[in-house]
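Only a single protein chain was left out; the remaining protein chains are all shown in position.
Then we have chain A:
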Amino acid sequence: MGTHTGDAVVVAEGLRKRFGQTQALDGLDLTVPAGMVYGVLGPNGAGKSTAVRVFTTLTRPDEGTATVAGHDVVRDAPAVRRQIGLAGQHAALDEQLTGRENLRIFGRLFHLGSKRARARADELLERFSLDHAGDRLVKTYSGGMRRRLDLISSLIISPTVLFLDEPTTGLDPRSRNEIWDTVRELVAQGTTVLLTTQYLDEADQLAQNIAVIDTGKVIASGTPDELKARIGGRIDVTVGDAAEIGEAARALAVLANAGVEPDVDADRLLLSVSVGSDSLALPDIVRQLDQAGVKAVDVGIRRPTLDEVFLTLTGKPTTTTTEEAAR
């Protein structure tokens, strides 16, 4: 197909899109190299879905350009559509048909012809272990099975680029793992995947590269390790007595990045602070607290939550706007 590992298969430059009062995309730049899972991480309303809609030719940007597999998404939309697969936040399936019938119809709409569409449906069901449910109506499927069938539906033509818009939102952990396994298999076969997610963990598990987006533009990007190093970790300390909070806070401030004050939750006797690197070990923290005369009930180091990542990267808490919900 002329795409080699390392070539950029999705390139966005200065994408802007406004819906009424909402500036969904505000100068988004993105370069996705071939042959990897590229994670687009951000909260609801950050512009993730709008970006995917632009890349999949569903929405036209107000400004800026985007190419997918070398084709401009506006001027050359039909060529883009022959190279992509899309699985969105819903299971975009016909509930009143069986899984197999859904795949056959999609196959025919990809111009495989009736015979090849049948063969491809059988092949995909078997390959992704849905053969047993292939002849049941989709409305009898569990949420996880629907999402898997939806994902499979986007693979009918082995797309050059697969767009997965929050493929695991609302799924139980087991179904989530199954989706992740499927995505890994696809990448092993050479498909490039652009995956949007609200979950840091999901991006971390699947993506070789991550772009963090907020209010319609990329605010940080890199490998998961680079981002983690930038964001650092969190230390949570629970003290036994409210009187010790002040001492504990001073002790933690020493460990934390320069100028960072710990967050204090006085009701729960909990202190939390971000630390710059992974170099801190639990014994160091305990020793520091001990020297300060603080009796900690609980001490833990953990990865930051997405909210904290955002707080660190943007200096403000995540805000949920209605853009994603209205789509």
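Everything below uses one rule, namely that a contact is a pair of C-beta atoms (placed from the backbone, for glycine too) under 8 Å apart; a residue touches a chain by one contact, two chains touch by 3 or more; residues count from 1.
The rule we apply is simple: contacts and distances are computed from a predicted model.
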Note to self: I notice the complex is incomplete. Of the names "NADH-quinone oxidoreductase subunit I", "Phenylalanine--tRNA ligase alpha subunit", "Transport permease protein" or "Energy-coupling factor transporter ATPase", which is the UniProt protein name for the chain that's not shown?
What the structure shows: "Transport permease protein"
Checklist line | Selected residue (touches chain absent from view) among A:160, A:182 or A:221 | finding: A:160
Next item on the list: Using the definition of touch stated at the top, determine which of A:75, A:90 or A:250 touches the missing chain.
Entry: A:90
Item checked: Where the unshown chain meets chain A, residue by residue -> 1, 53, 56-60, 78, 81-84, 86, 88-98, 101, 105-106, 108-112, 116, 120, 123, 127, 137, 153-160, 189
